[in-house]
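Then we have subunit A:
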Amino acid sequence: MTASSDVGFHAQRQARWHYGEFAFWLVVLACGFLFPTRYLIMTDILRLALFAMSLDLILGYAGIVSLGHAAFFGVGAYAAGLLALHGIINEPVLALIVAGLAAMVLGFATSFLVIRGVDLTRLMVTLGIALLLEALAERFSNITGGTDGLQGIEMQPIFGEIPFDMFGKAGFFYSLAVLFVLFLFARRIVHSPFGLSLRAIKNNPLRAAAIGIPVNRRLIAIYTLAAFYAGIAGALFTQTTAIASLDVFAFERSADLMLVLVIGGTGYLYGGLVGAVVFRMLQELFSTITPQYWQFWIGLVLVVIVLVGRQRLHRWVLYVPNLVIKQVAGRKSVVAVPESDA
Partner candidate 1 sequence: MTAILTNLFDGVAYGMLLFVLACGLAVTLGLMNFVNLAHGAFAMAGGYVCMVLVNRMGWPFFAALPLAFVSSAAIGIALERTLYRHLYTRSHLDQVLFTIGLTFMSVAAVDYIQGSSRVFINLPAVLQGQFDVFGVGIGRYRLMIIVICGLLTIGLQMVLTKTRFGSRLRAAVDDPRAASGLGINVPQVFAFTFAFGCGLAGLGGALSAEILGLDPYFPLKFMIYFLIVVTVGGSSSITGPFLASLLLGIGDVAGKYYVPKMGPFVIYTMMIVILIWRPNGLFGRTAAR
Partner candidate 2 sequence: MSDLLAIDALRAGYGEAVVLPKMSLSLAEGQVLALLGRNGTGKTTLINSIVGVTRRFSGTVALAGIDVTSLRPDQRARAGIGWVPQERNIFRSLTVEENMTAVAQPGPWTVEKVYEMFPRLKERRSNFGNQLSGGEQQMLAIGRALTLNPKVLLLDEPTEGLAPIIVEELLKAIGTITRAGGICSIIVEQNAQKILGLADRVVILERGTIVHDAPSAALKADPSVLERHLGVAGAAH
């Protein structure tokens, strides 16, 4: 092999699909058939996963922390709700995209406020934007329904064919399809030179600029894209629950998101997906056992996760899958272990 083709081979190393990834998506799909009574919670997890993936794009790749990602989720949610409520766009998929674009516009507009400053500043500015939007939504209750939220949303069938059912089956597969498509898209992007340049900016913005990377423009681009993703997640939320109320903007939503991503690990796209599963399952488990004090146990788990160390936990959790894959494929660790975070 010549040095050049060698370089090409290694440069594409990460972009190639691993067996573990195929397995992951097959398992997810299988869940849709194995647990027909749990569509709701599974849909909830998918939405959260998509939302977390959106945050991962800016946090895990570009190193932009945000405590106000719910702003875009909320705009997407209300946009989808309003579109359906007033019958402006009845076809869910089209409405989904339009709602995503609405969030994207906001993302672009606010990106200029966010690219400046240190982590703490970014956290607070993003948080402030989300809180302001929440307050605005409350104030303009003639449009948003105020604290009561949008009432009476009725979703039309997807592509005019598949209606949303009460058990959430259509909603689940719809969400899964959206998540998968957007995942593929994100995966493509992060393995492009553009995606790599984001990691470079996260690592060292000074050097990034000094090799000719237009740092601000790249950050604006990814922030805008992430807003689009979050908007889609929000729109999915409204479409699958037929609810849009003020708490789509809530601080808790953004904060939970951060927890999800930190649990799952940042910067490898699957972190949000894994984190969403773990976080929601724990919540579900604990709140079934003790509806009053489940927060205590969630808290304890978070504390333990940090003290034991995420790396170590991942190694334990992925021990068996890796062992199996090693047997089958004869390769070293195949399921990715995330790199450290910002």
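A quick word on the picks: all candidates are chains of the complex that A comes from, given by their letters.
In this text, contacts are C-beta pairs under 8 Å (C-beta built on N, C-alpha and C of every residue); 3 or more make two chains touch, one makes a residue touch a chain; residues count from 1.
If you're wondering where the values come from, they're calculated on a predicted model, not measured in any experiment.
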Identify which of the numbered candidates 1 or 2 touches subunit A in this complex. 1
List of subunit A residues in touch with candidate 1 within their complex: 65, 113, 116-121, 123-125, 127-129, 131-132, 135, 139, 251, 255, 258-259, 262-263, 266, 292-296, 298-303, 305-307, 310, 340-342
